[in-house]
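Here the complex is missing a single protein chain, while all its other protein chains stay put.
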Amino acid sequence: MTESTRVRLTACAKTFPDGTRALEPVDLDVRGGETVVLLGPSGCGKTTLLRIVAGLAAPDPGGTVLFNDDDVTTLPIERRNVGMVFQSYALFPNMTVRENVAYGLKVRKMPAAESGPRVDEMLEMMHIADLAHRPIDQLSGGQRQRVALARAIAVRPRVLLLDEPLTALDALLRERLRVEIDGLLRGLGITAIYVTHDQAEAMALGDRIVVMSRGRIAQVGSPRDIYYRPASPFVADFVGTANRLPAVASADSLMVAGVAIPWPSGRSPGQAAEALFRPEDAEIVAAPDAHFTGRVKTAFFLGDRTRLILEGIGEGSIVVESEGRRTFQSGDEVPIRIRPEGLMVIGAAE
Amino acid sequence: MRPRLFFHLQLAFTLGVCAFLVVPVMLSVLAGLTENFFIGLRSGLTVRWLAQVWGLYAETVVLSLQIALWCLAVTLVLGLPAAYSLYRLGGRVARAIEETIVLPVAVPGLATALALIITYGGVKDFRASWVFILVGHVLYTLPFMVRSVMAVLYSINVAELEESAASLGAGFWRRLFTVVLPNCKPGILAGALMVVTLSVGEFNLTWMLHTPMTKTLPVGLADSYASMRLEVASAYTVVFFIMIVPLLIAMQMVSSQDRSRIKRRAPEDSGVPAVSGSKS
Partner (left out) sequence: MDQRDDYPRLFVLVLPLGIAFAAFFLVPMAQLAVVGATGEAGLSAYLSIINTPRHFESMVATLVLSAAVTVAALAISTVAGLFLVRNRFPGRETLIAVLTLPLAFPGVVIGFMMILLAGRQGLIGDITKALTGEKLVFAYSMGGLFLGYLYFSIPRVILTLMAAAEKLDPALEEAARSLGAPAWRVVLDVVLPALSPGLIASGGICFATSMGAFGTAFTLATNIDVLPMTIYTEFTLNANIVSAATLSIVLGLVTWVALFAARTFAGSSVAASG
């Protein structure tokens, strides 16, 4: 195992020839062996950022890409020694599974005595050894993605880049391959950058998540950071569900929609802010203990729980959850209580 | 039972159209094989006319094949790299170039031929050789090769295959020869069939560009239509059909294969691999 590579980007921006700015200047430091997930809606610049790391797109002048201490900014992709996995797999249809996996080694002129066992090892690892001599068009989607992974890893790349590798697969298979990829990345200890728009995938796979929006990095942090301490309403909304209520801070409590909730913050009083909380941080309680009481607008039975959309608290609607067996009619009054530790406050100065 | 009636009316109409296309072909085959077309089948069947045609016009068959194969070679050499280049370049410039090379198909062959004669007619050796005809055929068939290859490049998204080859370390030329070219094959095959078929049947340009020493099959046909008895002309037409119909059938087969390839999609995971598509 080669030592893992640290990837550093400084001031990497991308402007397309037609003048559109796909990426504002971005700095990013990926530690060796770490898996970083670029997460965001389509058009947020995550794929562009990945392509800059790969060498498929050059950053605007001024941007630099470092692999450890090597400046690879001007190096074309074929000389960066990266492994790349594409959403559409991009397997060579003129080659068999085995030939696909061996391609990178052949390009590197590895002698057959060495490359043969390496390819076998990869096929074993991805559980596709019995498909070795199949042509690509006889493989299912999941099999194709295994081949693509084996092909990318076979060359022992410095960095593994994955561009929405699971998006084209159905839900069940996505789940299964996600677990496998997770095990693979941890096992190899390879530096990996993984692009996705699926927050569940990001949470499961990322050591750190980079949430992106409109060509900028909205937040970088561990999955827990991102979920429990979102830096902006955008992040809170994009990762999980967030309820938003207007709030005013005081010394030891927070006035949320006119109700004081104890909240030790040490913030300057009187500051307007926004309070966010996750549905699971609101409990349905007996009326006397409630912070708020809402009216059921709609109730969705989800099996393990029931999701309620409540009206009458703040301006819009609030989403809370109840255990699955309890039933609700629209118009029912539901008293709720917010766990203080679940309150996230955005907009109040520290 | 009105839907059935409607179905049969349409079927009858379609059969009528087919008859319109097939009956004349059958007439010329029949005329080429009967002793005397005026008297009809009663006069008996013969290969006399075919033999006579072969004696008179064998050279035109040879020349037509020769030009068609050269035409294929030249369109491959010029068209393949250009198709790839235009695909990769994309944008307005590539579209303008593509638009321009299609002009010899859009403009009547007569005009192209006149232009060639006016410009190069003075170069006697060139004008008198079969290469003069070849030039016309290449101009006319090139866009079919280029477009056919470009269509495949687009349909299999070669740009992404190249990106993945590059990520594995392959440089420009290696990508071109190990990834781009092998995957162009269906387009090359379809384009090649088109080029050869069109070249063998080309008349508009060729009639103007030929000399008495450089007669192709269609030129010979026009000759025989004007000067030979009906049976000989028909027999000659039969020879032409024998050459062109297999090409046309091959073209149909290739295009229907392409269609079924597109229709066949990766099955969802079942652990069982898909059986490669049977013919529809």
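Should a chain be cited, it is by its letter among A and B, assigned in written order, with residues numbered from 1 in that chain.
In this text, a contact is a pair of C-beta atoms (placed from the backbone, for glycine too) under 8 Å apart; a residue touches a chain by one contact, two chains touch by 3 or more.
Quantities reported herein were computed from a predicted structural model and do not represent experimental measurements.
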Touch assignment to the omitted chain, from B:L50, B:L63 or B:L86, lands on B:L86
Which residue of A:A58, A:L184 or A:A204 touches the chain not shown here: A:A58
Applying the definition given at the start, please give the residues of chain B touching the unseen chain. 7, 10-11, 13-15, 17-18, 20-25, 27-28, 31, 37-38, 77-79, 81-82, 84-86, 88-89, 97, 100-112, 114-116, 118-120, 135, 138-139, 142-144, 146-147, 162-163, 166, 172, 175, 194, 197-198, 201-204, 207-208, 218, 221-222, 225-226, 230, 233-234, 237, 240, 244-245, 247-249, 251-252
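The rule is simple: only the chains that are shown with their structure count from here on.
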Please report how many Å separate the Cα centroid of chain A from that of chain B, as a whole number. 52
Would you pull the chain A residues touching chain B in the complex into a rising list? 54, 56, 76-79, 81-84, 86, 88, 90-94, 103-104, 107-108, 131, 134-135, 137-144, 148, 151-152, 155, 161, 169-170, 173
Complex contact set, residues of chain B against chain A: 156-157, 160-161, 163-171, 174, 178-179, 182-183, 185, 264, 266-270, 273-276
